[in-house]
Each structure stands twice: as C-alpha cells, then as structure tokens.
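Below is one structure, written out as structure tokens, with a few remarks after it.
Excluded from the complex is one protein chain; the other protein chains are retained at their positions.
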Amino acid sequence: MTSAAPTEIAVRRDGAVRMGFFTDTTVCIGCKSCEVACKQWNDLPADGYQFRKGGSYDHTGALGASTWRHVRFVERLEPSPAARADAEAALAAGGGGHVPNIPATGGGLPRPEELGGAGGGGLPTPEELGGAGGGARPEEVPDLVQWAEQNGDTPVVGEGDVDVGAAVAAMDRWLFMSDVCKHCTNAGCLDACPTGAIIRTEFQTVVIQPDVCNGCGYCIPSCPFGVPNRDPYDGRAAKCTLCYDRLQDGLEPACAKACPTDSIQFGPYDELVETAKGRVVALHERGVESAYLYGAGDEPGEQLAGGLGAFFLLTEAPERFGLPARADSPAQENGPYATAAGLAAAALAALGTIASFAVARRRGRG
Amino acid sequence: MESDGEQRGDRGGDRPRLFQRLRELPVVGRAADWGLGPAAVSKNTKRAGARIAGLEVTESVCPYCAVGCGQLVYTRDGELVDIEGNPRSPINQGTLCPKGQASRQLIQQPGRLTKVLYRRPHGTEWEELDLERAMDMIAERVIAARENHWQETHENGWRVDRTLGFAHLGGATLDNEENYFIKKLFTALGAVQIENQARI
Partner (left out) sequence: MPGLGTSFGRGGATNFQQDFQQSDCVWIQGSSLVEAHPVGSRWMMKARERGAKIIHVDPHYSRTSAVADVYVQIRAGSDIAFLGGLIRHIIETESYFKDYVVNYTNAPVIINERYQGPEELDGLFSGFDPGSGTYDTTTWLPENAEAPSASGQPEHATQAFDEKTGAGMGVSEVPEDPTLQHPRCVFQILKRHYARYTPEMVERICGCSKEDLLHVAETLIENSGRERTSMLAYAVGWTQHSTGVQTIRAGAIIQLLLGNVGRPGGGIMAMRGHASIQGSSDIPTLYDILPGYLRMPRAREQHLTLADYIEAGSTKRGWWANFDKYIVSLLKAWFGDAATAENDYGFPYLPKISGNHSHFPTMLRAVDGGLDGLFVMGQNPAVGSQHSGLQRRALAQLKWLVVRDLADLETASFWRESPEVRSGELRPEDIGTEVFLMPAATHVEKAGHFTNTQRLLQWRDKALEPPGDARSELHFTYHLGKRIKAHYANSDRERDWPIRNLTWDYPEHGPHAEPSAEDVLREINGYELTTGKLVNSFTELRNDGTTSCGCWIYSGCFADNVNQTRRRNPGDIDSPGGWVSPEWGWAWPANRRIFYNRASADPEGRPWSERKKYIWWDEEQARWTGYDVPDFPPNKRPDYRPTDDAAGVEGIGGDDPFIMMPDGRAQLFAPTGPLDGPLPTYYEPFESPFTNALYPKIGGNPCGVYWSRPDNPLNVSRSREYPVVASTFRLTEQHTAGAMSRNLPWLAELQPEMFVEINPQLARERGIEDGGWMTVMTERGEIEARAKVTSRLQPLRMGDEVVHQISMPWHWGTYRSSEQGVTGDSVNDIIPLSGDPNTTIEDKTFSCDVRAGRRRGESTCRLAHEHEHVDQMTREGDHEAELPHKAVHTLSSLYELPVPGDREAREPPEGWEAARELARDPGRTG
C-alpha cells in the first residue's frame, strides 16, 4: 500500500522512496535522548531552562524553532481495583472521605487538581506550550472540568481519611511520547509558503530551506500540529528536516539512531507502516487493546493530512498527547491559538514588516 | 583510528534492518535530478550532506554512567565535529542516552578550563599559573605533608609506616590506568587515605 499521492516533489532522484518515522509510544521510556540527539546534530541552541508546572518532567513544553523533537509526559490516574475496594470498605466502616465515580478507562479521568491536590500531571495548558501557534489545545481538558462539575462535589482527599485519598489518586500509568514534525502528505505549511522555502524532498519529507525562508510565518498557523515556529533570533521558520543532510549520506536521522529502546524507528515509509500494523496486532494479542496507529493506515478520506510521514502508535486518545483528533485541513483544525497567530502573521505581512529576516545571522550555537 | 565506523555492522537483533536499503540508494548522478519541482531548491539544499561524511572516526566509550556505551568520535583536522553511538557495540548498538548524546558539549562546554587556576592562601581571586610551576609546587607540598606527618608507629606502638598528612578523593570517573598510578604512587609515599565514589 502507499499513502495518498503527496503534493509536488521538488527534488527527484531515481529510486528514492518515501522515508518516515514510526514512533511507538509503548516502548518509549521518556529519556529525551531524541531531543538532545536532534540538538546535537543540528547544532540547535538550548531554548528551555524553564521549570514548568505540571507536565511531569517535561520542561521543554512544545516543539519550537530550536526544538525539533519533544517528549511529552502524560500522567494517567486511575484507582487500582484493590485501592478502590479499600476505599469502599473504609467508607462502609464509617470513615470519612469519598469514592468518586471515576470512569474506568478512556477519557474523562480526573486530574490531580480535581482530586484535591495542586495537580502534578495532566496536559500542559496552551499557555505553557507557549509561542504563537504552539500546539493544539487538548480537547479533554474541558471534559475533565465538566466531569468534576457534573459530579457536583469535587472529591476531597485526605480530610480525616487518608486511605481513601490514596486509593482515589492511585497512579495508574505514566505515558511518554516523542513528538516531531509529521511530514504530512498534504502539508499545510508547504501549501502556505509563499516563497517556495518549504519543499518536498526526494524522500517525500517536508523541509524548510533556511536560505530561502524570509520569515513570513505563514507556515506557522497552517500546521494543524503546531510544528513550525520562528527562531526568535533570526525570524526564520524552522522545524525537523528528518535529517535531510544525513539521508544524503545514507545515515539514519539522529533521533532514531539515538533512541535506546527503538521507540523511534526510521525507514522506507511503506515498510514502516507494515511494521507498525504488525505491532498493533501483536499488542492487541497481548491484551493492549487500546493500541492504534495515529496517522497511518487509515481509510482514504479519514487520513490525517492525507497520511503522516511521521506517525505514531498510541494507546490513548490523541488529545492526551496533545495531538488533534482530526487534521483534514489547516484552517479547520488549527484552533483559535494558531488562528490568532495566523492573523497576526498576516497582519505583519500586510504591514510589510517582514523585510530582512533572511540576513539576520543565527545566534552562535553550541 | 578506524575508517568510517558508521558503515560497519548494524544494530542486528530484532531491529528492522530497513535502513540498509536506504544505503543502497543510487547517489550517482544525483545533481542531475535537482530542481524539477515547482518549488525552488536552494543552493544549500542541493549541497546538503552529513557533515561527518568521510571524516576520521575514533572508537571511544561514553564517560557518564557505567553502562559502557560505545561512541564514535568524528574529527576534522584535530577538531571535534560529532559524537554518536557506535552501532557495532553490542551494548548500545548505536544508541545513546541524552547525556551520551550531549558528550560533545562536555568537551566543548562553555566553561572548559585550559589553564591552571591558582588561589593563594586568603586570596579572593583566581590567578593563572604555569603548568610546570604548578606541578613543582604541588610536589613540594606533598613532600612537606609527608615529612611533617610521618608516622612510623601508631600511638599504641604498632608499626604503621605511613602519613595521614594528605589524602586523595576520586577515581570512579577515571581510567583504570590512572587509578593504578594513583594507588601505586600514593601508597609508595605512605598515604592511606585514598578514596573514591565506589564505596558500595
């Protein structure tokens, strides 16, 4: 099988096939080796240094002009059966506390905030994701709030009966996912680029050419995933190139090579999709029935952006990983934040303030 | 020194060997293929290539934890260009953790020392010091500490033949050859307070 026919290919080479990433979140250990490998190879400067609330050990926050791989941390809370039984027993015995009716699986799980703590997990807010067009707003967040409201009395933990609190807030799973540019078949960024800076390569990857980009920023709101961003120092847009330079010399992209558990796999797209489908079947057989592919192998018409060159194996709803459930077209899916950024960019363009970005030198790196 | 280590071996195991295929892609006549699409293919894009292609590569081992990952160190004319995992190593098979990945920055770190810094007693600033002079001064101080605090016998009369005048800390991040020298030299000088992080 092959993905939907991609848009125009700028670089042709005999025998070149589509290459991609398959990121399997079920073996990701959240080590961030991919983040550093990417920065090391591409000589990208550190741009983080910001301690973030929530988000576990994610102090990166979002993909950006100097961060082309980003590991998300998702804390999922669910009472264990034993803990739930304990809590109920405690209640029956006349103890204080509360056993909330938490859905067993799927969405709508309470976050620690709802459970009476000052939350530790959950998803970063759009503000935390930072930057114009910095990612899609997780649709689940309002659901969670709603859930708490519907239940009327927000569960109170620990007043008089710590065990109930402990039972309620039992940690269930901690999930990690290494996010990256999706190298879409229908790439909104490429369509929006007025200068031809964004091209589709012979590997059918989508690459921003820094020596062409003038920093107009149109690509930023055009991406349903919030991937491209402007470098604050030189104004040009930047994102993952799928290590276009390494591919020229037969080298694996830096992140995929670095990944200690092979959560990130690289290879010819069609073969990767086959591998990934086999992996889903194997996981289903092992009882991980929630495993599915995000961005690959969908029916025509239901594909995300026509199919993703970098696709994922997930076990939770995409929103939990900060991914949009649908990405048919940029305008539809980008949400208010990206839209706002897009409007801002358009306004800037109209004002003619985009001059001379290209001559700005990048800050010294390393 | 070895020739391009990247080309030898692969991860093996059950990792898909998809990447081998890519290496077989034709690269000859590549230039003739450029520029056929509607978008502009820039000069730099046309020239794109891995900066380590053809460079001298040396096999090394990661200096962080004790997993012992193999590293490939790429250099050009005595300058460090890149450090990556060694695909041949059966321990890490080309992978590295974030610290190993950052080890080029360990060598090229912003605050890297290249001169001896000296702080005189009661001083308030660092001063630079010539290396040979520093070595002479340290040797004098070791000799003085040894002479001034030599114990032939313990306070209860037992033979000890030692000095407690100076001590050593460190070794878990050093080479075995270096630890061997430290233990050999300092023991011969009668020092016994020789310690490192490995009290496990």
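All chains are identified by letter, namely A and B, in their written order; residue positions are counted from 1 within each chain.
By our rule, a contact is a pair of C-beta atoms (placed from the backbone, for glycine too) under 8 Å apart; a residue touches a chain by one contact, two chains touch by 3 or more.
From a predicted model like this one, the values you see are computed outputs, not experimental measurements.
Contact with the chain that does not appear here is found for just one residue of A:47, A:191 or A:271, A:47. In the full complex, subunit A touches the hidden chain at residues 27, 29-33, 35-36, 39-40, 45-54, 56-57, 59-60, 75, 77, 82, 86, 112, 115-121, 157-158, 162-163, 165-166, 169-171, 173-176, 260-262.
Seen from subunit B, the chain kept out of the figure touches residues 1, 9, 12-14, 58-71, 73, 75, 78-80, 83, 88-93, 95-103, 105-107, 109-124, 126, 129, 131, 134-139, 141-145, 148-152, 154-155, 157-185, 187-200.
Assume only the chains that are shown with their structure count from here on.
Residues of subunit B touching subunit A in their complex: 6, 11, 15-16, 18-19, 21-23, 25-27, 29-30, 33-45, 48-53, 82-85, 87, 92, 94-98, 100-102, 104-105, 108.
Interface residues of subunit A facing subunit B in the complex, by the touch rule stated above, are 8-16, 19, 31-33, 35-37, 40-41, 190, 193, 195-200, 202, 207, 209-212, 244-252, 254, 257-260, 262, 265-268, 271-272, 275, 366.
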